[in-house]
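Right, I'll just put the structure down here and ask away after.
Just one protein chain is left out here, and the rest sit where they should.
Letters are used for the chains, namely A, B and C, taken in the order the chains are written, and counting of residues starts over at 1 for each.
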Amino acid sequence: MAGNSFGNIFKLITFGESHGEALGGIIDGCPAGLSIDLDAIEAEMQRRKPGQSSIVTQRKEPDTVKFLSGIFKGKTTGTPIGFVIENTNQKSKDYSHIKDTYRPSHADYTYDKKYGNRDYRGGGRSSARETACRVAAGAIAKQLLKNVKITAYVSSVGKLSLQKKYSEVNFNEIENNPVRCADKGMAIKMEAYIKEIRKQGDTVGGQITCVIENIPVGLGEPVFDKLHAQLGKAMLSINAVKGFEYGSGFEGTKMKGSEHNDLFNKDGSTKTNYSGGVQGGISNGEPIYFNVAFKPVATIMQKQQTINSEGEQVHMQGKGRHDPCVVPRAVPIVEAMSALVLADFWLLNKLAKL
Amino acid sequence: MAGNSFGNIFKLITFGESHGEALGGIIDGCPAGLSIDLDAIEAEMQRRKPGQSSIVTQRKEPDTVKFLSGIFKGKTTGTPIGFVIENTNQKSKDYSHIKDTYRPSHADYTYDKKYGNRDYRGGGRSSARETACRVAAGAIAKQLLKNVKITAYVSSVGKLSLQKKYSEVNFNEIENNPVRCADKGMAIKMEAYIKEIRKQGDTVGGQITCVIENIPVGLGEPVFDKLHAQLGKAMLSINAVKGFEYGSGFEGTKMKGSEHNDLFNKDGSTKTNYSGGVQGGISNGEPIYFNVAFKPVATIMQKQQTINSEGEQVHMQGKGRHDPCVVPRAVPIVEAMSALVLADFWLLNKLAKL
Amino acid sequence: MAGNSFGNIFKLITFGESHGEALGGIIDGCPAGLSIDLDAIEAEMQRRKPGQSSIVTQRKEPDTVKFLSGIFKGKTTGTPIGFVIENTNQKSKDYSHIKDTYRPSHADYTYDKKYGNRDYRGGGRSSARETACRVAAGAIAKQLLKNVKITAYVSSVGKLSLQKKYSEVNFNEIENNPVRCADKGMAIKMEAYIKEIRKQGDTVGGQITCVIENIPVGLGEPVFDKLHAQLGKAMLSINAVKGFEYGSGFEGTKMKGSEHNDLFNKDGSTKTNYSGGVQGGISNGEPIYFNVAFKPVATIMQKQQTINSEGEQVHMQGKGRHDPCVVPRAVPIVEAMSALVLADFWLLNKLAKL
Partner (left out) sequence: MAGNSFGNIFKLITFGESHGEALGGIIDGCPAGLSIDLDAIEAEMQRRKPGQSSIVTQRKEPDTVKFLSGIFKGKTTGTPIGFVIENTNQKSKDYSHIKDTYRPSHADYTYDKKYGNRDYRGGGRSSARETACRVAAGAIAKQLLKNVKITAYVSSVGKLSLQKKYSEVNFNEIENNPVRCADKGMAIKMEAYIKEIRKQGDTVGGQITCVIENIPVGLGEPVFDKLHAQLGKAMLSINAVKGFEYGSGFEGTKMKGSEHNDLFNKDGSTKTNYSGGVQGGISNGEPIYFNVAFKPVATIMQKQQTINSEGEQVHMQGKGRHDPCVVPRAVPIVEAMSALVLADFWLLNKLAKL
């Protein structure tokens, strides 16, 4: 109701602030009998956690997921899966300088106005640390979607853009470079650029492309819960996301119908895939692909003018350990949210017909 | 559950196929005591309906909304508002040629596979005619949001793009031209282009920009139901939409944090508005603006190769009266869906604090 | 949200006041491919409608259901099933005498206070006429639950109580008498008593027992949505219902565990069925049985003291055509609500395990 749950059947509800005792969540609606690979979950957590490489924040957060229920003898039991992720490295003092100050382009001002209080400890609930819960739940959703292959990668950093279609990049390259770009040459350029930006005390935006393969026909619910509408919501709910496009996307607006229509092969597959694997809100079996736009991180290491809660003009400067570019660490989050959407629709689709 | 309802508190549930007896819906959760201006609702319906101008489909559908409950003596009573829109112009015969054929880039194939049946009468539930119910409900939501001003306009058709910011266009121009472009000169070019495309028996895509003004601070719910995430879902749920971006959008990915951050004025307003009126998923009082990408209409008046339900290759050609470009008629739909999102969050926000 | 929808997957949303233009509803989530027997639906409507016999209200309401969508060529298509029931016999003048008066033990006072307005036309939304929509939807749910047998009957009228267990009565007798009692001798006594009460201008309460047979094991969801909890809510949501008990019910509170425990037979069936077919909130395959308590109808043909909206003491007397005892007509409503609960859980249970 108040925005902390996601999904209809395979449902994730999360809680937790960046500097409270712990974050956590409940997965309700996961069917019984699913073998859970805890190592695979841990691996996803590692992909998201801070401090993995020289181009991301150097904060140390172990981000270990502790499951409290719903799994017995290695399998889901059908009861809700409760889990917590402890905040071991709270360092509240790092944030004391922003206690009464609204950081520009952060959620400080809007939260304060909406709720009438200020949890000034590092963003509180609006912190991107909350996405750790999504990755944990998404890792279980991935295991439910056994044959489906979800692959996200960085396709642009600032103006450096990978000018290749999803079918032309090299998925094997993604985890080989700290940027998580699906192209070796471009990854090197991007890494260098991010390091330069960090030296400036600045940040930069970027894009992530996600490709979903081996998806069965029929996932997604018309009318309001179209597959791509739910994917779009899922992506836009990730911190710093400013846009979403799937298939031909914004470029497709420039095309004519005679160019854009995906003609069928005899087996129901299509010759082109401008539809991005979704027609009428329902998967058609072709690869689903979409782009997600991330703005530059708002916390910069430069002096900025801002206001405090009294409305007085003050200056502030970011401190501590922040990401100069969010996209490398957002790759597993994009995948996790995709998995949550698909798992939900996969279950729901079992009820579509007698 | 199965995708036919939208909203949490101010909730719309719709039913109806393009060629059944009627479409309709129920609005549940509209507070009692709201004076209803039926003429204003009718006016919105007129903006969406076919046959308004020479550049849209020439089908004749009166699209009159009949309210069956929930309004008594000109005011809402707090009980659900049921309404129907009759399909007076069904012309089923127009569609007989597609009975066993899957139209390229339509929902025919995916619906058939998902539900195991085919309602071949003009798209059935996947028809854009369904959006009439959204416009009716949105018109009531607009009345609930008294002071909020929602303005959508066409900002591109094919490669013709209005290169002006939302603050530089002329809202008064929008209803003066059949394209609903917010710029007189560009409107003339766009109209000419759409006519040319129609002559070719082809279609073309386009974009709509929507601006929301006078919005109170505090609307939107973290974490999953961020204001822009719900707006994005709402837009992506409209037929033919391929992308959504708000504020700086995809262009914002190329910026640095030091450029992109919206510095505060003393009153909490911001010097720039790259955030697009939303920070941390919550409205900050600045204008909300976003772009919606529409693909070219799939039904073209040219011969296309396709397959039938037996998997045989056949040829087909669109018949009847279709839109060469969907964006002019989609303007009121974009506004209606925005209104539904905002009405819901406006009510929900009353419960945010004691 | 605001109480007009029921169910999670197989979901009914209703609208309509007793004296508006029409009532109606939408069934969302019914799987595609279900053959719909319209005559069977009509037959259920006939069982509920007024004027069937000399002991129920003599109002004439045809109560014909018109389906507007979701059914094509005799089968459900998977899209929402919209329907309307017109109010052909509105007779608003009958109710003018209560326009400013709060009828004792009716919803007039509470609706007025809650919503700040008064729809004085025969109860408005609180009228039992709303249950016609439940019967229509329940009739479809029954068709979905092919092999499940739901049988309700009147088990008491005032102090006249059928002292027989559900397994000892004669289901074939139910539709043979206007009381819908499952025992011929008792039916005659009850009918005579209701006639006497009506002559007095008075009303009387009663009970309905419902038995559900051939139910698969596994329906119902722990923890909050236990099968009997949802059945209880369903029954208590029917106008005039004051209580619900299942299995051993209130009598079971007097028993010892050693008497009450249902010992197993080898095949998993039980020797006794004090559990009422539900253990831990989940059906165990034994017959489900429960009792529903209905208060005497509040509208009596005797002069009563009451107050008007100014808080002045006034007198009023019921007019028109009301039921002296509600239970005979409530039998199909109890069955319909049972069917809605079971259909929903039946679908949901398909997702319980891999």
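The rule we apply is simple: contacts are C-beta pairs under 8 Å (C-beta built on N, C-alpha and C of every residue); 3 or more make two chains touch, one makes a residue touch a chain.
Quantities reported herein were computed from a predicted structural model and do not represent experimental measurements.
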I'm checking contacts with the chain that's been left out. Which of C:33, C:178 or C:222 qualifies? C:222
Touch with the omitted chain, as defined above, among C:50, C:206 or C:328: C:206
State which residues belonging to chain A touch the missing partner chain. 1-2, 4-5, 8-9, 11, 13-17, 20-26, 28-29, 32-33, 66, 68-70, 72, 75, 77-82, 84, 114-117, 119, 124-125
Contacts from chain B to the absent chain lie at residues 9, 29, 31-34, 78-79, 222, 347, 350-354
Contact residues on chain C toward the hidden chain run 1-6, 8, 14, 102, 104-107, 109-111, 113-117, 125-126, 130, 156, 158-159, 197, 200, 202-207, 217-218, 220-226, 228-230, 232-234, 236-237, 242-250, 252-268, 270, 274-276, 279-284, 291, 293-300, 302, 304-307, 311-313, 348-349, 351-353
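Note that only the chains that are shown with their structure count from here on.
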For chain A versus chain C, what separation do you get between their C-alpha means, in angstrom? 47
Residues of chain B touching 2+ other chains? 1-2, 4-5, 8, 14, 114-117, 125
